[in-house]
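Missing here: one protein chain of the complex. Every other protein chain is in place.
Presenting subunit A:
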(Lines give C-alpha, C1' and ligand atoms only; values in the text may rest on other atoms or scores of the structure.)
Protein backbone atom coordinates (compact mmCIF):
# COMPACT_ATOMS: atom_id res chain seq x y z
CA UNK A 1 0.00 0.00 0.00
CA UNK A 2 1.45 3.35 -0.97
CA UNK A 3 -1.35 5.26 0.74
CA UNK A 4 -0.48 7.61 3.57
CA UNK A 5 -1.55 5.98 6.85
CA UNK A 6 -4.36 7.84 8.64
CA UNK A 7 -2.52 7.11 11.83
CA UNK A 8 1.11 6.22 12.31
CA UNK A 9 2.80 5.72 15.67
CA UNK A 10 6.59 5.44 15.56
CA UNK A 11 8.58 4.01 18.46
CA UNK A 12 6.11 5.24 21.04
CA UNK A 13 6.71 4.42 24.70
CA UNK A 14 4.97 5.20 27.96
CA UNK A 15 6.49 4.51 31.33
CA UNK A 16 4.55 3.94 34.53
CA UNK A 17 6.31 3.76 37.89
CA UNK A 18 8.06 0.39 37.80
CA UNK A 19 7.00 -0.77 34.34
CA UNK A 20 7.19 0.13 30.68
CA UNK A 21 3.51 -0.10 29.84
CA UNK A 22 4.21 0.53 26.17
CA UNK A 23 7.71 -0.16 24.92
CA UNK A 24 8.89 1.11 21.51
CA UNK A 25 5.76 0.25 19.58
CA UNK A 26 5.20 0.95 15.88
CA UNK A 27 1.58 0.93 14.82
CA UNK A 28 -0.26 2.23 11.78
CA UNK A 29 -3.79 2.22 10.38
CA UNK A 30 -4.77 3.10 6.81
CA UNK A 31 -7.96 4.87 5.79
CA UNK A 32 -10.75 2.35 5.21
CA UNK A 33 -9.02 -0.31 7.26
CA UNK A 34 -10.09 -2.12 10.41
CA UNK A 35 -6.95 -2.87 12.36
CA UNK A 36 -7.53 -5.23 15.29
CA UNK A 37 -5.37 -4.98 18.39
CA UNK A 38 -5.20 -8.06 20.58
CA UNK A 39 -3.27 -9.16 23.62
CA UNK A 40 -3.80 -10.33 27.16
CA UNK A 41 -4.87 -7.91 29.86
CA UNK A 42 -1.88 -5.81 30.84
CA UNK A 43 -0.22 -6.27 27.44
CA UNK A 44 -0.40 -2.52 26.88
CA UNK A 45 -3.28 -2.19 24.41
CA UNK A 46 -5.30 0.12 26.59
CA UNK A 47 -2.29 2.28 27.41
CA UNK A 48 -1.46 2.57 23.72
CA UNK A 49 -4.99 3.71 22.97
CA UNK A 50 -5.09 6.10 25.93
CA UNK A 51 -2.00 7.70 24.44
CA UNK A 52 -4.01 8.21 21.28
CA UNK A 53 -6.92 9.68 23.25
CA UNK A 54 -4.62 12.33 24.69
CA UNK A 55 -4.64 11.00 28.24
CA UNK A 56 -0.87 11.35 28.70
CA UNK A 57 1.37 14.36 28.18
CA UNK A 58 4.63 12.50 28.77
CA UNK A 59 4.80 9.73 26.17
CA UNK A 60 7.85 9.45 23.93
CA UNK A 61 8.05 8.71 20.20
CA UNK A 62 6.22 10.24 17.25
CA UNK A 63 2.58 10.14 16.22
CA UNK A 64 1.58 11.14 12.67
CA UNK A 65 -1.98 11.82 11.56
CA UNK A 66 -2.34 11.82 7.75
CA UNK A 67 1.44 12.14 7.54
CA UNK A 68 1.62 15.20 9.78
CA UNK A 69 3.31 14.94 13.16
CA UNK A 70 1.08 15.77 16.14
CA UNK A 71 1.57 15.90 19.89
CA UNK A 72 -1.49 14.39 21.53
CA UNK A 73 -1.03 15.87 24.98
CA UNK A 74 -4.68 16.43 25.91
CA UNK A 75 -8.10 14.97 25.01
CA UNK A 76 -8.99 18.26 23.34
CA UNK A 77 -5.99 17.99 20.97
CA UNK A 78 -6.81 14.38 20.17
CA UNK A 79 -10.39 15.32 19.39
CA UNK A 80 -9.31 18.23 17.21
CA UNK A 81 -7.20 15.75 15.22
CA UNK A 82 -10.23 13.61 14.46
CA UNK A 83 -9.64 10.84 16.96
CA UNK A 84 -12.72 9.38 18.66
CA UNK A 85 -12.80 6.66 21.30
CA UNK A 86 -15.42 4.16 22.35
CA UNK A 87 -14.61 2.90 25.80
CA UNK A 88 -15.10 -0.51 27.27
CA UNK A 89 -16.41 0.90 30.51
CA UNK A 90 -19.30 3.10 29.50
CA UNK A 91 -18.19 6.68 29.71
CA UNK A 92 -21.65 8.23 29.69
CA UNK A 93 -22.94 10.66 32.30
CA UNK A 94 -25.92 8.68 33.55
CA UNK A 95 -28.08 11.42 35.11
CA UNK A 96 -27.90 13.56 31.96
CA UNK A 97 -29.98 13.25 28.81
CA UNK A 98 -28.97 11.28 25.73
CA UNK A 99 -28.69 14.54 23.79
CA UNK A 100 -26.25 16.10 26.22
CA UNK A 101 -24.18 12.94 26.29
CA UNK A 102 -24.01 12.56 22.53
CA UNK A 103 -23.14 16.20 21.95
CA UNK A 104 -20.95 16.71 25.01
CA UNK A 105 -18.39 19.46 24.53
CA UNK A 106 -20.13 20.78 21.41
CA UNK A 107 -23.69 21.58 22.49
CA UNK A 108 -25.29 23.76 19.79
CA UNK A 109 -25.93 27.35 20.86
CA UNK A 110 -27.62 30.41 19.41
CA UNK A 111 -26.84 34.03 20.29
CA UNK A 112 -23.45 32.71 21.45
CA UNK A 113 -24.85 31.72 24.84
CA UNK A 114 -28.16 29.91 24.87
CA UNK A 115 -28.67 26.25 24.02
CA UNK A 116 -30.40 25.74 20.70
CA UNK A 117 -32.99 23.15 21.65
CA UNK A 118 -34.13 22.49 18.10
CA UNK A 119 -30.61 21.92 16.81
CA UNK A 120 -29.92 19.80 19.87
CA UNK A 121 -32.79 17.47 18.99
CA UNK A 122 -31.97 17.36 15.29
CA UNK A 123 -28.26 16.67 15.70
CA UNK A 124 -28.88 14.03 18.35
CA UNK A 125 -31.46 12.31 16.15
CA UNK A 126 -29.00 12.32 13.27
CA UNK A 127 -26.31 10.73 15.44
CA UNK A 128 -28.72 8.13 16.84
CA UNK A 129 -29.88 7.27 13.36
CA UNK A 130 -26.41 6.02 12.46
CA UNK A 131 -26.80 3.29 15.11
CA UNK A 132 -30.53 2.77 14.42
CA UNK A 133 -31.60 4.17 17.78
CA UNK A 134 -33.67 7.05 16.41
CA UNK A 135 -36.75 5.71 18.24
CA UNK A 136 -35.29 7.07 21.49
CA UNK A 137 -36.32 10.48 22.82
CA UNK A 138 -33.13 12.62 22.95
CA UNK A 139 -34.25 14.03 26.30
CA UNK A 140 -34.41 10.68 28.07
CA UNK A 141 -31.79 10.45 30.82
CA UNK A 142 -29.20 7.79 30.05
CA UNK A 143 -29.92 6.02 33.35
CA UNK A 144 -33.38 5.13 32.02
CA UNK A 145 -32.29 3.26 28.88
CA UNK A 146 -30.99 -0.30 28.80
CA UNK A 147 -27.32 -1.17 28.92
CA UNK A 148 -27.07 -2.24 25.29
CA UNK A 149 -28.84 0.93 24.18
CA UNK A 150 -26.33 2.88 26.25
CA UNK A 151 -23.50 1.05 24.49
CA UNK A 152 -24.92 2.09 21.12
CA UNK A 153 -25.39 5.67 22.35
CA UNK A 154 -21.71 5.62 23.24
CA UNK A 155 -20.92 4.64 19.66
CA UNK A 156 -23.26 7.32 18.30
CA UNK A 157 -21.46 9.86 20.48
CA UNK A 158 -18.09 8.93 19.03
CA UNK A 159 -19.39 8.95 15.44
CA UNK A 160 -21.02 12.33 15.98
CA UNK A 161 -17.61 13.97 16.11
CA UNK A 162 -17.02 12.94 12.47
CA UNK A 163 -13.79 11.23 13.36
CA UNK A 164 -10.99 10.26 10.95
CA UNK A 165 -9.76 7.61 13.34
CA UNK A 166 -12.10 5.57 15.51
CA UNK A 167 -10.87 3.44 18.39
CA UNK A 168 -13.25 0.78 19.73
CA UNK A 169 -12.26 -0.87 23.01
CA UNK A 170 -14.39 -4.02 23.55
CA UNK A 171 -17.45 -2.44 21.93
CA UNK A 172 -19.50 -5.64 22.00
CA UNK A 173 -19.19 -6.58 25.68
CA UNK A 174 -22.76 -5.49 26.46
CA UNK A 175 -24.34 -6.33 23.10
CA UNK A 176 -26.46 -9.29 22.07
CA UNK A 177 -25.68 -11.25 18.94
CA UNK A 178 -28.11 -9.34 16.71
CA UNK A 179 -26.71 -6.07 17.96
CA UNK A 180 -23.18 -7.23 17.29
CA UNK A 181 -24.22 -7.99 13.71
CA UNK A 182 -25.75 -4.53 13.48
CA UNK A 183 -22.53 -2.99 14.80
CA UNK A 184 -20.49 -4.88 12.20
CA UNK A 185 -22.75 -3.52 9.48
CA UNK A 186 -22.12 -0.02 10.81
CA UNK A 187 -18.38 -0.68 10.85
CA UNK A 188 -18.59 -1.84 7.24
CA UNK A 189 -20.28 1.42 6.27
CA UNK A 190 -17.67 3.48 8.12
CA UNK A 191 -14.91 1.60 6.32
CA UNK A 192 -16.41 2.55 2.98
CA UNK A 193 -16.44 6.16 4.11
CA UNK A 194 -12.68 5.88 4.58
CA UNK A 195 -12.46 5.84 8.36
CA UNK A 196 -9.47 4.23 9.98
CA UNK A 197 -10.69 1.92 12.73
CA UNK A 198 -8.76 0.36 15.60
CA UNK A 199 -10.69 -2.58 17.04
CA UNK A 200 -9.72 -4.00 20.44
CA UNK A 201 -11.39 -7.22 21.57
CA UNK A 202 -10.90 -10.43 23.49
CA UNK A 203 -13.38 -12.17 21.18
CA UNK A 204 -11.12 -13.60 18.51
CA UNK A 205 -14.07 -14.83 16.41
CA UNK A 206 -15.24 -11.24 16.13
CA UNK A 207 -11.83 -10.15 14.98
CA UNK A 208 -11.81 -12.68 12.18
CA UNK A 209 -15.23 -11.37 11.14
CA UNK A 210 -14.46 -7.69 11.14
CA UNK A 211 -10.72 -6.97 10.87
CA UNK A 212 -8.43 -6.55 7.86
CA UNK A 213 -5.19 -6.74 9.79
CA UNK A 214 -4.32 -7.68 13.34
CA UNK A 215 -1.51 -6.59 15.66
CA UNK A 216 -0.61 -8.63 18.72
CA UNK A 217 0.84 -7.08 21.85
CA UNK A 218 2.54 -8.82 24.76
CA UNK A 219 4.23 -7.26 27.81
CA UNK A 220 4.13 -3.75 26.36
CA UNK A 221 5.75 -4.73 23.05
CA UNK A 222 4.27 -5.47 19.69
CA UNK A 223 4.77 -9.11 18.76
CA UNK A 224 3.71 -8.70 15.15
CA UNK A 225 1.23 -7.40 12.59
CA UNK A 226 -0.44 -9.79 10.15
CA UNK A 227 -3.13 -9.85 7.50
CA UNK A 228 -6.15 -11.54 9.02
CA UNK A 229 -6.22 -14.02 6.13
CA UNK A 230 -2.68 -15.18 6.90
CA UNK A 231 -3.35 -16.34 10.45
CA UNK A 232 -5.48 -18.83 12.36
CA UNK A 233 -7.12 -18.37 15.74
CA UNK A 234 -4.72 -20.84 17.34
CA UNK A 235 -1.69 -19.02 15.98
CA UNK A 236 -3.03 -15.72 17.31
CA UNK A 237 -3.53 -17.19 20.77
CA UNK A 238 -0.01 -18.58 20.68
CA UNK A 239 1.33 -15.16 19.80
CA UNK A 240 -0.65 -13.57 22.62
CA UNK A 241 0.36 -15.93 25.40
CA UNK A 242 3.69 -17.10 24.03
CA UNK A 243 2.74 -20.80 24.30
CA UNK A 244 0.12 -23.10 22.83
CA UNK A 245 -3.09 -23.92 24.65
CA UNK A 246 -5.10 -27.10 24.34
CA UNK A 247 -8.86 -26.90 23.93
CA UNK A 248 -10.29 -30.19 25.20
CA UNK A 249 -13.57 -30.90 26.83
CA UNK A 250 -12.94 -33.12 29.84
CA UNK A 251 -16.63 -33.45 30.60
CA UNK A 252 -16.67 -37.04 29.38
CA UNK A 253 -14.36 -38.23 32.16
CA UNK A 254 -16.40 -36.66 34.90
CA UNK A 255 -18.16 -38.89 37.42
CA UNK A 256 -21.51 -37.51 38.47
CA UNK A 257 -22.92 -38.03 41.96
CA UNK A 258 -26.31 -37.52 43.58
CA UNK A 259 -28.59 -34.61 42.73
CA UNK A 260 -27.50 -31.74 44.97
CA UNK A 261 -29.77 -28.94 43.90
CA UNK A 262 -33.16 -29.14 42.30
CA UNK A 263 -35.27 -26.21 41.21
CA UNK A 264 -39.00 -26.69 40.54
CA UNK A 265 -41.20 -24.18 38.73
CA UNK A 266 -39.17 -21.26 40.05
CA UNK A 267 -40.48 -17.84 38.98
CA UNK A 268 -39.67 -14.24 39.61
CA UNK A 269 -42.45 -12.42 37.82
CA UNK A 270 -41.26 -10.31 34.94
CA UNK A 271 -37.75 -11.83 34.98
CA UNK A 272 -38.04 -15.62 34.58
CA UNK A 273 -40.98 -18.02 34.75
CA UNK A 274 -41.43 -21.74 35.58
CA UNK A 275 -37.79 -22.77 35.61
CA UNK A 276 -37.15 -26.42 36.55
CA UNK A 277 -33.82 -28.22 36.47
CA UNK A 278 -31.47 -30.18 38.68
CA UNK A 279 -27.72 -30.34 39.04
CA UNK A 280 -25.65 -33.24 40.38
CA UNK A 281 -22.54 -33.34 42.52
CA UNK A 282 -19.49 -33.04 40.29
CA UNK A 283 -21.48 -31.69 37.38
CA UNK A 284 -20.92 -28.47 35.48
CA UNK A 285 -24.28 -27.24 34.25
CA UNK A 286 -24.06 -24.48 31.67
CA UNK A 287 -26.78 -21.89 31.18
CA UNK A 288 -26.81 -20.10 27.83
CA UNK A 289 -28.94 -17.23 26.63
CA UNK A 290 -28.80 -13.72 25.23
CA UNK A 291 -28.52 -10.62 27.36
CA UNK A 292 -31.84 -10.17 29.14
CA UNK A 293 -32.84 -13.84 28.96
CA UNK A 294 -33.03 -13.95 32.77
CA UNK A 295 -29.92 -16.07 33.42
CA UNK A 296 -28.29 -13.77 35.98
CA UNK A 297 -31.63 -13.15 37.65
CA UNK A 298 -32.10 -16.90 38.03
CA UNK A 299 -28.67 -17.27 39.63
CA UNK A 300 -29.34 -14.33 41.92
CA UNK A 301 -32.71 -15.71 42.99
CA UNK A 302 -31.30 -19.17 43.84
CA UNK A 303 -28.60 -17.58 45.98
CA UNK A 304 -31.03 -15.33 47.84
CA UNK A 305 -29.92 -12.01 46.40
CA UNK A 306 -33.25 -11.38 44.65
CA UNK A 307 -36.67 -12.48 45.91
CA UNK A 308 -38.54 -15.46 44.44
CA UNK A 309 -42.25 -15.18 43.63
CA UNK A 310 -43.16 -18.84 43.17
CA UNK A 311 -41.63 -22.32 42.99
CA UNK A 312 -39.34 -24.48 45.09
CA UNK A 313 -35.62 -24.87 45.69
CA UNK A 314 -34.61 -28.32 46.94
CA UNK A 315 -31.12 -28.82 48.34
CA UNK A 316 -30.03 -32.45 48.85
CA UNK A 317 -33.62 -33.62 49.09
CA UNK A 318 -34.68 -30.89 51.54
CA UNK A 319 -36.89 -28.02 50.54
CA UNK A 320 -35.24 -24.74 51.48
CA UNK A 321 -36.13 -21.08 51.46
CA UNK A 322 -33.22 -18.74 50.84
CA UNK A 323 -33.98 -15.26 52.11
CA UNK A 324 -30.55 -13.70 51.73
CA UNK A 325 -27.01 -14.46 50.72
CA UNK A 326 -25.81 -15.15 54.27
CA UNK A 327 -28.38 -17.91 54.48
CA UNK A 328 -27.37 -19.22 51.06
CA UNK A 329 -23.77 -19.45 52.27
CA UNK A 330 -24.88 -21.45 55.31
CA UNK A 331 -26.60 -23.88 52.95
CA UNK A 332 -23.40 -24.01 50.92
CA UNK A 333 -24.67 -22.07 47.92
CA UNK A 334 -22.25 -19.42 46.64
CA UNK A 335 -22.87 -16.94 43.83
CA UNK A 336 -20.08 -15.23 41.90
CA UNK A 337 -21.44 -11.97 40.55
CA UNK A 338 -20.95 -10.86 36.96
CA UNK A 339 -19.91 -7.38 38.07
CA UNK A 340 -16.68 -7.78 40.00
CA UNK A 341 -15.90 -4.10 40.32
CA UNK A 342 -19.05 -2.84 42.00
CA UNK A 343 -20.57 -6.00 43.48
CA UNK A 344 -17.82 -8.55 43.78
CA UNK A 345 -14.71 -7.06 45.32
CA UNK A 346 -13.71 -4.41 47.80
CA UNK A 347 -11.16 -2.86 45.46
CA UNK A 348 -9.40 -0.79 48.10
CA UNK A 349 -8.80 -3.72 50.44
CA UNK A 350 -6.06 -6.32 50.20
CA UNK A 351 -6.18 -9.72 48.52
CA UNK A 352 -6.26 -11.38 51.95
CA UNK A 353 -9.11 -9.24 53.24
CA UNK A 354 -11.16 -9.93 50.12
CA UNK A 355 -10.53 -13.66 50.18
CA UNK A 356 -11.56 -13.95 53.81
CA UNK A 357 -14.53 -11.58 53.69
CA UNK A 358 -17.25 -14.28 53.58
CA UNK A 359 -15.53 -16.22 56.37
CA UNK A 360 -15.57 -13.44 58.96
CA UNK A 361 -18.60 -14.87 60.84
CA UNK A 362 -16.99 -18.33 60.93
CA UNK A 363 -13.65 -17.04 62.17
CA UNK A 364 -15.03 -15.22 65.17
CA UNK A 365 -14.74 -16.34 68.77
CA UNK A 366 -17.47 -14.47 70.53
CA UNK A 367 -17.24 -10.95 69.20
CA UNK A 368 -13.56 -11.10 68.38
CA UNK A 369 -12.40 -11.78 64.81
CA UNK A 370 -9.52 -14.27 64.76
CA UNK A 371 -7.58 -13.12 61.74
CA UNK A 372 -4.82 -15.76 61.98
CA UNK A 373 -7.24 -18.66 61.33
CA UNK A 374 -7.45 -17.59 57.69
CA UNK A 375 -3.75 -17.27 56.87
CA UNK A 376 -3.38 -20.86 55.68
CA UNK A 377 -6.47 -20.64 53.48
CA UNK A 378 -5.22 -17.46 51.85
CA UNK A 379 -1.86 -19.01 51.03
CA UNK A 380 -3.47 -22.10 49.54
CA UNK A 381 -5.88 -20.08 47.38
CA UNK A 382 -3.15 -17.81 46.07
CA UNK A 383 -1.12 -20.89 45.09
CA UNK A 384 -4.04 -22.84 43.64
CA UNK A 385 -5.30 -19.97 41.52
CA UNK A 386 -1.86 -18.61 40.59
CA UNK A 387 -2.83 -15.16 41.78
CA UNK A 388 -0.01 -12.90 40.72
CA UNK A 389 1.78 -11.27 42.37
CA UNK A 390 1.42 -13.91 45.12
CA UNK A 391 1.25 -11.32 47.86
CA UNK A 392 -1.75 -11.36 50.24
CA UNK A 393 -1.19 -7.73 51.26
CA UNK A 394 -1.60 -6.31 47.71
CA UNK A 395 -4.51 -3.93 47.15
CA UNK A 396 -6.98 -5.74 44.88
CA UNK A 397 -7.70 -2.64 42.80
CA UNK A 398 -4.07 -2.64 41.62
CA UNK A 399 -4.20 -6.19 40.22
CA UNK A 400 -4.97 -6.90 36.56
CA UNK A 401 -8.56 -7.78 35.63
CA UNK A 402 -7.77 -11.48 35.36
CA UNK A 403 -6.18 -11.63 38.78
CA UNK A 404 -9.05 -9.69 40.30
CA UNK A 405 -11.40 -12.28 38.89
CA UNK A 406 -9.26 -15.05 40.42
CA UNK A 407 -9.52 -13.35 43.80
CA UNK A 408 -13.29 -13.17 43.39
CA UNK A 409 -13.45 -16.87 42.59
CA UNK A 410 -11.11 -17.65 45.48
CA UNK A 411 -13.33 -15.75 47.85
CA UNK A 412 -16.21 -18.15 47.19
CA UNK A 413 -13.97 -21.23 47.08
CA UNK A 414 -12.87 -20.31 50.59
CA UNK A 415 -16.42 -20.88 51.84
CA UNK A 416 -16.31 -24.52 50.68
CA UNK A 417 -19.55 -24.44 48.67
CA UNK A 418 -21.68 -27.45 47.67
CA UNK A 419 -23.30 -25.47 44.88
CA UNK A 420 -21.29 -22.78 43.13
CA UNK A 421 -23.12 -20.45 40.77
CA UNK A 422 -20.71 -18.65 38.45
CA UNK A 423 -22.03 -15.66 36.54
CA UNK A 424 -19.67 -14.71 33.69
CA UNK A 425 -16.56 -15.94 35.55
CA UNK A 426 -14.16 -14.94 32.77
CA UNK A 427 -15.66 -11.73 31.37
CA UNK A 428 -12.95 -9.31 30.28
CA UNK A 429 -10.02 -11.43 31.48
CA UNK A 430 -7.06 -12.48 29.40
CA UNK A 431 -6.48 -15.97 28.05
CA UNK A 432 -3.91 -16.99 30.65
CA UNK A 433 -6.24 -16.11 33.53
CA UNK A 434 -9.11 -17.77 31.70
CA UNK A 435 -7.25 -21.06 31.53
CA UNK A 436 -6.45 -20.88 35.25
CA UNK A 437 -10.07 -20.16 36.11
CA UNK A 438 -11.26 -23.01 33.87
CA UNK A 439 -8.84 -25.42 35.52
CA UNK A 440 -10.05 -24.32 38.95
CA UNK A 441 -13.68 -24.86 37.94
CA UNK A 442 -12.92 -28.35 36.62
CA UNK A 443 -11.00 -29.20 39.77
CA UNK A 444 -13.94 -28.10 41.88
CA UNK A 445 -16.29 -30.29 39.92
CA UNK A 446 -13.89 -33.19 40.35
CA UNK A 447 -14.10 -32.61 44.11
CA UNK A 448 -17.87 -33.06 43.94
CA UNK A 449 -19.09 -29.48 43.87
CA UNK A 450 -22.17 -28.84 41.73
CA UNK A 451 -21.29 -25.96 39.44
CA UNK A 452 -23.81 -23.81 37.58
CA UNK A 453 -22.03 -21.85 34.88
CA UNK A 454 -23.79 -18.83 33.41
CA UNK A 455 -21.79 -17.45 30.51
CA UNK A 456 -22.07 -15.47 27.30
CA UNK A 457 -18.77 -16.96 26.18
CA UNK A 458 -20.10 -19.88 24.18
CA UNK A 459 -16.79 -21.68 23.56
CA UNK A 460 -16.35 -21.62 27.31
CA UNK A 461 -19.78 -23.14 27.93
CA UNK A 462 -19.21 -25.82 25.34
CA UNK A 463 -15.76 -26.64 26.66
CA UNK A 464 -16.66 -26.94 30.34
CA UNK A 465 -20.28 -28.06 30.58
CA UNK A 466 -21.79 -31.52 30.95
CA UNK A 467 -25.11 -30.11 29.75
CA UNK A 468 -26.19 -26.69 28.61
CA UNK A 469 -29.59 -25.23 29.50
CA UNK A 470 -31.03 -22.79 27.00
CA UNK A 471 -32.89 -19.74 28.26
CA UNK A 472 -34.71 -17.26 26.09
CA UNK A 473 -36.81 -14.25 27.17
CA UNK A 474 -37.27 -15.53 30.70
CA UNK A 475 -38.20 -19.09 29.77
CA UNK A 476 -36.24 -22.32 29.95
CA UNK A 477 -36.47 -23.84 26.48
CA UNK A 478 -34.65 -27.06 27.06
CA UNK A 479 -31.18 -28.48 27.33
CA UNK A 480 -28.42 -29.66 25.04
CA UNK A 481 -26.63 -32.75 26.36
CA UNK A 482 -22.84 -32.78 26.38
CA UNK A 483 -22.42 -35.05 23.37
CA UNK A 484 -24.53 -32.85 21.09
CA UNK A 485 -23.11 -29.66 22.51
CA UNK A 486 -21.28 -27.62 19.90
CA UNK A 487 -20.86 -23.88 19.54
CA UNK A 488 -23.14 -23.88 16.51
CA UNK A 489 -25.90 -25.78 18.32
CA UNK A 490 -25.85 -23.43 21.31
CA UNK A 491 -25.74 -20.31 19.14
CA UNK A 492 -28.64 -21.54 17.06
CA UNK A 493 -30.68 -22.45 20.12
CA UNK A 494 -30.32 -19.14 21.94
CA UNK A 495 -30.97 -17.04 18.86
CA UNK A 496 -33.69 -18.92 16.99
CA UNK A 497 -37.36 -18.16 17.38
CA UNK A 498 -38.87 -21.65 17.44
CA UNK A 499 -38.31 -24.70 19.62
CA UNK A 500 -34.87 -26.22 19.83
CA UNK A 501 -33.83 -29.54 18.42
CA UNK A 502 -32.43 -31.17 21.53
CA UNK A 503 -35.12 -30.01 23.94
CA UNK A 504 -35.68 -32.72 26.50
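Just so it is clear, a residue touches a chain if its C-beta (ideal position, glycine included) is under 8 Å from a C-beta of that chain, and two chains touch if they have at least 3 such contacts; residues count from 1.
Rule of thumb we're sticking to: contacts and distances are computed from a predicted model.
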* Determine which name in "Aspartate carbamoyltransferase", "Phenol 2-monooxygenase", "[acyl-carrier-protein] S-malonyltransferase" or "Ribose transport system permease protein RbsC" the UniProt entry assigns to the undisplayed chain of the complex. => "Ribose transport system permease protein RbsC"
* **Contact with the hidden chain (one of A:32, A:61, A:292 or A:416)** => A:292
* Structure fact -> Missing-chain contact among A:95, A:317 or A:376 belongs to A:95
* Asked: Out of A:53, A:266, A:378 or A:490, which touches the unshown chain?
  -> A:53
* May I ask which residue of A:14, A:273, A:406 or A:434 touches the chain that does not appear here? => A:273
* **subunit A, residues in touch with the chain not shown (by the definition above)** => 53, 55, 74-76, 79, 85, 91-96, 100-101, 104-105, 107, 109, 113-115, 146, 269-273, 292, 294, 297, 473-474
